[in-house]
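Our next item is chain A:
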Amino acid sequence: SAQVKIGSVLSVTGPASFLGEPEKETLKIYVDKINAKGGIDGQKLQLIIYDDGGNANAARTFATRLVEQDKVVAMVGGATTGTSMAEIPVFQDAQIPFISLGGSIRIIQPVKKWVFKTPHTDRMACEKIFADLKKRKLTKVALISGTDAFGKSMRDQCIAVAPKAGITIVHVENYGPHDSDMTPQLTKIKATPGVQAVINTGFGQGPAIVTRDYRQLGIPYPLYQSHGVASKQFIKLAGPAANGVRLPAAALLVADQLPDSDPQKPVVVAYKKTFEAKTGKPVSTFGGHAYDALMIFAAAAKRAGSFDKAKVRDQIEKTKGFIGTGGTFNMSPTNHLGLDLSAFRMLEIKDGEWTLVH
Partner candidate 1 sequence: MSMLAPLERFRLLQRRRLAAAGASKSILLDRFRLLRRRRLISLVPIVAIVIILPLLFSSAYYYRVAALVFLFGIAALGLNLLMGFAGQVSLGHAGFMGIGAYAVAIGPTAFGIPPVLSFILGALLSALVAFVVGRPILRLKEHYLAVATLGFGILLAIVFTNEANWTGGPDGMAVPQLILFNWPLRGAAVWYWILAVSFLVGAVIALNLINSPTGRALRAIHDSEVAARVLGIDVAQKKLMIFVISAVYTSIAGSYLALLDGYITPQISGFLRSIELVAMVVLGGMGSVAGSLVGAAVLVILPQALTLFDEYEHVVLGLIVMGVMIFLRAGIVPSLAAAFGGGRS
Partner candidate 2 sequence: MLSVDNLKSGYGRIEALHGVSIEVAAGEIVTLVGANGAGKTTLLRAISGVQTISAGRISFEGRSIESIPAHARVALGIAQVPEGRQLFAPLSVEDNLKLGAWNRRRGHSGNDIHRVYELFPMLRELRRTAAGALSGGQQQLLAIGRALMARPRLLLLDEPSMGLAPILVDQILNVVLDLKHNGLTVLLVEQNARAALAIADRGYVLETGAITASGRAAEIQRDKRVREAYLGV
Partner candidate 3 sequence: MSALSAERLSVAFGGVRAVDGVSFDVAAGIVFSIIGPNGAGKTTLFNLISGLCRSHDGGVWLCGEDVTALAPEDLARRGLSRTFQNLQIFSHLTVIENVMVGRHRHEATGILADLLHLPAVARQNRGTRKAAAEALGRVGLGDAAERSASGLAYGHLKRLEIARALASEPKVLLLDEPAAGCNPVETREIEAIIRGIVADGVTVVLVEHDMRLVMNVSDRIHVLANGRTLAEGTAVEIRTNAAVIEAYLGVRGAREAAGAVG
(Lines give C-alpha, C1' and ligand atoms only; values in the text may rest on other atoms or scores of the structure.)
Protein backbone atom coordinates (compact mmCIF):
# COMPACT_ATOMS: atom_id res chain seq x y z
CA SER A 1 0.00 0.00 0.00
CA ALA A 2 1.03 3.57 -0.45
CA GLN A 3 3.31 4.93 2.21
CA VAL A 4 3.63 8.39 3.57
CA LYS A 5 6.93 9.29 5.13
CA ILE A 6 7.24 11.21 8.32
CA GLY A 7 10.60 12.10 9.72
CA SER A 8 12.19 12.62 13.06
CA VAL A 9 15.61 13.78 14.15
CA LEU A 10 16.19 12.88 17.78
CA SER A 11 19.07 13.01 20.20
CA VAL A 12 19.03 9.28 20.78
CA THR A 13 22.64 9.33 21.94
CA GLY A 14 24.71 12.02 23.57
CA PRO A 15 23.91 14.11 26.62
CA ALA A 16 20.19 14.34 25.84
CA SER A 17 19.73 10.66 25.11
CA PHE A 18 17.30 10.27 28.01
CA LEU A 19 14.97 12.48 25.97
CA GLY A 20 15.65 10.96 22.59
CA GLU A 21 15.45 7.33 23.62
CA PRO A 22 11.86 7.25 24.95
CA GLU A 23 10.80 9.59 22.17
CA LYS A 24 12.17 7.21 19.59
CA GLU A 25 10.53 4.21 21.20
CA THR A 26 7.21 5.98 21.48
CA LEU A 27 7.21 7.06 17.85
CA LYS A 28 8.02 3.54 16.70
CA ILE A 29 5.31 1.95 18.83
CA TYR A 30 2.60 4.34 17.79
CA VAL A 31 3.43 4.48 14.10
CA ASP A 32 3.15 0.69 14.14
CA LYS A 33 -0.15 0.99 15.95
CA ILE A 34 -1.49 3.49 13.44
CA ASN A 35 -0.39 1.28 10.58
CA ALA A 36 -1.89 -1.80 12.20
CA LYS A 37 -5.19 0.00 12.23
CA GLY A 38 -4.91 0.65 8.51
CA GLY A 39 -2.94 3.87 8.60
CA ILE A 40 -4.36 7.31 8.04
CA ASP A 41 -6.97 7.45 5.32
CA GLY A 42 -5.74 4.10 4.15
CA GLN A 43 -2.19 5.31 3.80
CA LYS A 44 0.47 3.68 5.91
CA LEU A 45 3.06 5.78 7.64
CA GLN A 46 6.73 5.19 7.24
CA LEU A 47 8.81 6.60 10.07
CA ILE A 48 12.37 7.70 9.41
CA ILE A 49 14.43 8.51 12.50
CA TYR A 50 17.92 9.94 12.55
CA ASP A 51 20.12 10.38 15.59
CA ASP A 52 21.84 13.75 15.84
CA GLY A 53 23.72 12.90 19.03
CA GLY A 54 22.59 16.25 20.41
CA ASN A 55 24.61 18.13 17.81
CA ALA A 56 22.95 21.09 16.10
CA ASN A 57 24.99 20.87 12.90
CA ALA A 58 24.23 17.16 12.52
CA ALA A 59 20.57 17.86 13.25
CA ARG A 60 20.45 20.34 10.44
CA THR A 61 22.06 17.94 7.99
CA PHE A 62 19.57 15.23 8.89
CA ALA A 63 16.72 17.68 8.57
CA THR A 64 17.96 18.50 5.08
CA ARG A 65 18.15 14.81 4.34
CA LEU A 66 14.58 14.23 5.49
CA VAL A 67 13.34 17.03 3.33
CA GLU A 68 15.48 16.52 0.25
CA GLN A 69 16.11 12.81 0.12
CA ASP A 70 13.38 11.16 2.07
CA LYS A 71 10.70 13.63 1.03
CA VAL A 72 8.86 13.50 4.30
CA VAL A 73 5.50 15.22 4.61
CA ALA A 74 6.10 16.24 8.19
CA MET A 75 8.66 16.11 10.92
CA VAL A 76 7.76 15.04 14.42
CA GLY A 77 10.65 15.65 16.77
CA GLY A 78 13.80 17.55 17.20
CA ALA A 79 14.63 16.63 20.72
CA THR A 80 16.29 19.70 22.18
CA THR A 81 15.97 23.41 21.79
CA GLY A 82 19.37 23.83 20.16
CA THR A 83 18.83 21.14 17.56
CA SER A 84 15.27 22.29 16.90
CA MET A 85 16.40 25.86 16.33
CA ALA A 86 18.99 24.66 13.83
CA GLU A 87 16.36 22.63 11.98
CA ILE A 88 13.68 25.27 11.81
CA PRO A 89 14.99 27.13 8.74
CA VAL A 90 15.03 23.90 6.75
CA PHE A 91 11.35 23.26 7.34
CA GLN A 92 10.37 26.89 7.02
CA ASP A 93 12.10 27.01 3.63
CA ALA A 94 10.70 23.70 2.47
CA GLN A 95 7.26 24.53 3.87
CA ILE A 96 6.85 21.32 5.77
CA PRO A 97 5.15 21.10 9.16
CA PHE A 98 7.55 20.53 12.04
CA ILE A 99 6.39 19.61 15.52
CA SER A 100 9.33 20.01 17.88
CA LEU A 101 9.85 18.23 21.17
CA GLY A 102 12.22 20.89 22.47
CA GLY A 103 11.53 22.68 25.70
CA SER A 104 12.22 26.34 25.17
CA ILE A 105 9.61 28.87 24.30
CA ARG A 106 12.00 30.32 21.72
CA ILE A 107 11.00 27.54 19.36
CA ILE A 108 7.49 28.93 18.93
CA GLN A 109 7.93 32.53 19.96
CA PRO A 110 7.96 34.46 17.75
CA VAL A 111 5.48 32.28 15.90
CA LYS A 112 6.88 30.56 12.85
CA LYS A 113 4.40 29.43 10.31
CA TRP A 114 5.46 25.81 10.02
CA VAL A 115 6.75 25.16 13.52
CA PHE A 116 4.87 23.74 16.49
CA LYS A 117 5.80 22.05 19.70
CA THR A 118 4.21 19.84 22.32
CA PRO A 119 6.23 19.98 25.54
CA HIS A 120 5.24 22.52 28.11
CA THR A 121 7.48 25.52 28.11
CA ASP A 122 9.89 26.11 30.89
CA ARG A 123 8.11 29.38 31.59
CA MET A 124 4.96 27.44 32.42
CA ALA A 125 6.95 25.24 34.77
CA CYS A 126 8.22 28.30 36.60
CA GLU A 127 4.74 29.73 36.84
CA LYS A 128 3.39 26.48 38.17
CA ILE A 129 6.09 26.28 40.83
CA PHE A 130 5.61 29.90 41.80
CA ALA A 131 1.88 29.34 42.13
CA ASP A 132 2.51 26.45 44.47
CA LEU A 133 4.97 28.53 46.49
CA LYS A 134 2.41 31.30 46.82
CA LYS A 135 -0.05 28.74 48.13
CA ARG A 136 2.48 27.78 50.77
CA LYS A 137 3.16 31.45 51.49
CA LEU A 138 6.78 31.20 50.51
CA THR A 139 8.06 34.13 48.48
CA LYS A 140 11.83 34.18 48.74
CA VAL A 141 13.58 31.52 46.76
CA ALA A 142 17.03 30.56 45.71
CA LEU A 143 17.66 29.14 42.24
CA ILE A 144 20.19 26.53 41.31
CA SER A 145 20.46 25.51 37.70
CA GLY A 146 22.45 23.33 35.35
CA THR A 147 24.52 25.21 32.79
CA ASP A 148 23.11 23.02 30.04
CA ALA A 149 20.56 24.43 27.65
CA PHE A 150 17.52 23.22 29.55
CA GLY A 151 18.65 24.35 32.96
CA LYS A 152 19.85 27.71 31.78
CA SER A 153 16.81 28.48 29.69
CA MET A 154 14.41 27.64 32.50
CA ARG A 155 16.46 29.63 34.95
CA ASP A 156 16.18 32.67 32.75
CA GLN A 157 12.45 32.16 32.39
CA CYS A 158 11.99 31.83 36.14
CA ILE A 159 13.92 35.00 36.75
CA ALA A 160 11.85 36.74 34.11
CA VAL A 161 8.44 35.72 35.45
CA ALA A 162 9.25 35.90 39.16
CA PRO A 163 8.29 39.56 39.68
CA LYS A 164 4.91 39.05 38.09
CA ALA A 165 4.29 36.05 40.33
CA GLY A 166 5.33 38.02 43.40
CA ILE A 167 8.36 35.91 44.05
CA THR A 168 11.76 37.31 44.98
CA ILE A 169 14.78 35.42 43.84
CA VAL A 170 17.37 36.04 46.49
CA HIS A 171 20.22 33.94 45.21
CA VAL A 172 21.25 32.16 42.01
CA GLU A 173 23.73 29.32 41.67
CA ASN A 174 24.60 26.91 38.92
CA TYR A 175 26.49 23.71 38.22
CA GLY A 176 27.90 21.88 35.23
CA PRO A 177 25.76 19.14 33.77
CA HIS A 178 28.35 16.49 34.63
CA ASP A 179 29.41 17.69 38.04
CA SER A 180 29.47 15.12 40.77
CA ASP A 181 29.26 17.32 43.84
CA MET A 182 27.14 20.43 44.28
CA THR A 183 27.75 21.04 47.98
CA PRO A 184 29.73 24.26 47.46
CA GLN A 185 26.84 25.89 45.65
CA LEU A 186 24.28 24.54 48.09
CA THR A 187 26.42 25.64 51.01
CA LYS A 188 26.24 29.17 49.69
CA ILE A 189 22.50 28.91 49.35
CA LYS A 190 22.30 27.57 52.85
CA ALA A 191 24.25 30.55 54.07
CA THR A 192 22.07 33.06 52.25
CA PRO A 193 19.70 34.72 54.69
CA GLY A 194 15.99 34.74 53.99
CA VAL A 195 15.72 31.81 51.63
CA GLN A 196 12.43 30.00 52.04
CA ALA A 197 12.58 27.49 49.21
CA VAL A 198 15.00 26.28 46.58
CA ILE A 199 14.26 25.57 42.93
CA ASN A 200 16.53 23.43 40.80
CA THR A 201 16.19 23.76 37.05
CA GLY A 202 18.03 21.04 35.21
CA PHE A 203 17.81 17.61 33.70
CA GLY A 204 19.95 14.51 33.49
CA GLN A 205 21.86 13.29 36.50
CA GLY A 206 22.55 16.75 37.96
CA PRO A 207 19.22 17.17 39.79
CA ALA A 208 19.60 13.76 41.45
CA ILE A 209 22.98 14.80 42.81
CA VAL A 210 21.63 18.20 43.86
CA THR A 211 18.85 16.46 45.75
CA ARG A 212 21.22 14.14 47.55
CA ASP A 213 23.68 16.90 48.41
CA TYR A 214 20.76 19.02 49.58
CA ARG A 215 19.83 16.41 52.13
CA GLN A 216 23.45 15.76 53.00
CA LEU A 217 23.83 19.38 54.02
CA GLY A 218 20.55 19.22 55.90
CA ILE A 219 19.06 22.28 54.21
CA PRO A 220 15.64 22.70 55.79
CA TYR A 221 13.66 24.49 53.05
CA PRO A 222 11.34 22.84 50.54
CA LEU A 223 13.09 21.76 47.34
CA TYR A 224 11.46 22.07 43.94
CA GLN A 225 12.69 20.33 40.84
CA SER A 226 11.64 21.00 37.27
CA HIS A 227 9.66 18.90 34.80
CA GLY A 228 13.08 17.92 33.44
CA VAL A 229 13.32 15.16 36.03
CA ALA A 230 9.92 13.71 35.34
CA SER A 231 10.98 10.11 35.06
CA LYS A 232 11.14 7.29 37.55
CA GLN A 233 14.89 7.26 37.09
CA PHE A 234 15.21 10.43 39.10
CA ILE A 235 13.55 8.88 42.14
CA LYS A 236 15.77 5.85 41.86
CA LEU A 237 18.97 7.88 41.60
CA ALA A 238 18.17 10.34 44.33
CA GLY A 239 17.00 7.58 46.64
CA PRO A 240 15.47 8.52 50.00
CA ALA A 241 16.70 12.08 49.46
CA ALA A 242 13.94 12.53 46.89
CA ASN A 243 11.27 12.38 49.55
CA GLY A 244 9.39 15.63 49.79
CA VAL A 245 10.71 17.04 46.53
CA ARG A 246 8.02 18.78 44.51
CA LEU A 247 7.88 19.32 40.79
CA PRO A 248 5.47 20.36 38.07
CA ALA A 249 4.81 17.52 35.66
CA ALA A 250 2.31 16.15 33.25
CA ALA A 251 -0.53 13.97 34.45
CA LEU A 252 1.15 11.02 32.83
CA LEU A 253 3.33 10.37 35.84
CA VAL A 254 0.36 9.93 38.13
CA ALA A 255 -1.91 8.25 35.67
CA ASP A 256 -3.33 5.80 38.14
CA GLN A 257 -3.96 8.42 40.80
CA LEU A 258 -6.06 10.65 38.59
CA PRO A 259 -9.71 10.77 39.49
CA ASP A 260 -11.84 8.89 36.99
CA SER A 261 -13.50 12.14 36.15
CA ASP A 262 -10.25 13.53 34.77
CA PRO A 263 -10.55 13.67 30.97
CA GLN A 264 -6.85 12.93 30.62
CA LYS A 265 -7.05 9.70 32.53
CA PRO A 266 -7.92 7.28 29.71
CA VAL A 267 -5.27 8.77 27.44
CA VAL A 268 -2.42 8.65 29.92
CA VAL A 269 -3.32 5.25 31.30
CA ALA A 270 -3.43 3.80 27.83
CA TYR A 271 -0.10 5.36 26.85
CA LYS A 272 1.56 4.26 30.07
CA LYS A 273 0.34 0.71 29.66
CA THR A 274 1.37 0.48 26.04
CA PHE A 275 4.78 2.00 26.57
CA GLU A 276 5.64 -0.05 29.61
CA ALA A 277 4.41 -3.26 28.04
CA LYS A 278 6.41 -2.74 24.85
CA THR A 279 9.65 -1.47 26.33
CA GLY A 280 9.65 -2.83 29.86
CA LYS A 281 10.76 0.59 31.05
CA PRO A 282 8.81 3.09 33.17
CA VAL A 283 7.19 5.96 31.29
CA SER A 284 8.63 9.41 31.29
CA THR A 285 6.90 12.55 30.18
CA PHE A 286 9.46 12.89 27.36
CA GLY A 287 8.07 9.94 25.45
CA GLY A 288 4.66 11.43 26.10
CA HIS A 289 5.60 14.59 24.20
CA ALA A 290 6.43 12.47 21.18
CA TYR A 291 3.10 10.70 21.52
CA ASP A 292 1.30 14.02 21.61
CA ALA A 293 3.15 15.32 18.59
CA LEU A 294 2.50 12.22 16.53
CA MET A 295 -1.18 12.13 17.45
CA ILE A 296 -1.69 15.81 16.77
CA PHE A 297 -0.16 15.27 13.37
CA ALA A 298 -2.29 12.16 12.72
CA ALA A 299 -5.48 13.91 13.71
CA ALA A 300 -4.61 16.93 11.59
CA ALA A 301 -3.83 14.77 8.59
CA LYS A 302 -7.11 12.96 9.00
CA ARG A 303 -9.00 16.21 9.19
CA ALA A 304 -7.12 17.55 6.22
CA GLY A 305 -8.14 14.50 4.27
CA SER A 306 -4.79 14.41 2.57
CA PHE A 307 -1.13 14.74 3.29
CA ASP A 308 -0.88 18.01 1.51
CA LYS A 309 1.66 19.85 3.61
CA ALA A 310 -0.12 23.17 3.67
CA LYS A 311 -3.42 21.60 4.54
CA VAL A 312 -1.93 19.50 7.29
CA ARG A 313 -0.22 22.55 8.70
CA ASP A 314 -3.46 24.48 8.74
CA GLN A 315 -5.15 21.64 10.53
CA ILE A 316 -2.41 21.35 13.11
CA GLU A 317 -2.86 25.01 13.82
CA LYS A 318 -6.55 24.37 14.27
CA THR A 319 -6.02 21.65 16.86
CA LYS A 320 -8.62 22.20 19.54
CA GLY A 321 -9.39 20.22 22.65
CA PHE A 322 -6.89 17.55 21.78
CA ILE A 323 -6.22 15.55 24.91
CA GLY A 324 -2.67 14.30 25.08
CA THR A 325 -0.34 13.07 27.76
CA GLY A 326 0.85 16.60 28.38
CA GLY A 327 -2.57 18.19 28.74
CA THR A 328 -5.28 19.58 26.52
CA PHE A 329 -3.98 21.33 23.41
CA ASN A 330 -5.75 24.32 21.92
CA MET A 331 -3.58 25.74 19.20
CA SER A 332 -4.13 28.94 17.28
CA PRO A 333 -2.29 31.11 14.75
CA THR A 334 -0.64 32.90 17.64
CA ASN A 335 -0.08 29.91 19.85
CA HIS A 336 1.71 26.96 18.34
CA LEU A 337 1.79 25.05 21.60
CA GLY A 338 -1.69 25.36 22.94
CA LEU A 339 -1.17 24.19 26.47
CA ASP A 340 -2.06 26.24 29.51
CA LEU A 341 -1.01 26.00 33.11
CA SER A 342 -3.67 23.43 33.84
CA ALA A 343 -1.61 20.98 31.85
CA PHE A 344 0.87 20.82 34.67
CA ARG A 345 0.14 19.02 37.90
CA MET A 346 2.10 19.67 41.03
CA LEU A 347 3.61 16.42 42.26
CA GLU A 348 5.41 15.49 45.42
CA ILE A 349 7.59 12.47 45.87
CA LYS A 350 6.58 10.37 48.84
CA ASP A 351 8.25 7.11 49.69
CA GLY A 352 9.64 6.78 46.24
CA GLU A 353 6.33 7.40 44.45
CA TRP A 354 4.84 10.36 42.64
CA THR A 355 1.82 11.76 44.42
CA LEU A 356 -0.54 14.52 43.38
CA VAL A 357 -0.49 17.64 45.53
CA HIS A 358 -4.03 18.78 46.08
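Selection rule: all candidates are chains of the complex that A comes from, given by their letters.
We take it that a residue touches a chain if its C-beta (ideal position, glycine included) is under 8 Å from a C-beta of that chain, and two chains touch if they have at least 3 such contacts; residues count from 1.
The structure displayed is predicted, hence computed values, not measured ones.
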- Item | Complex partner of chain A (touching, any copy) among 1, 2 or 3 | 1
- Residue ranges of chain A in contact with candidate 1 within the complex: 12-13, 50-51, 54-58, 60-61, 64-65, 67-69, 81-82, 85-86, 88-89, 104, 106, 147-149, 152-153, 156
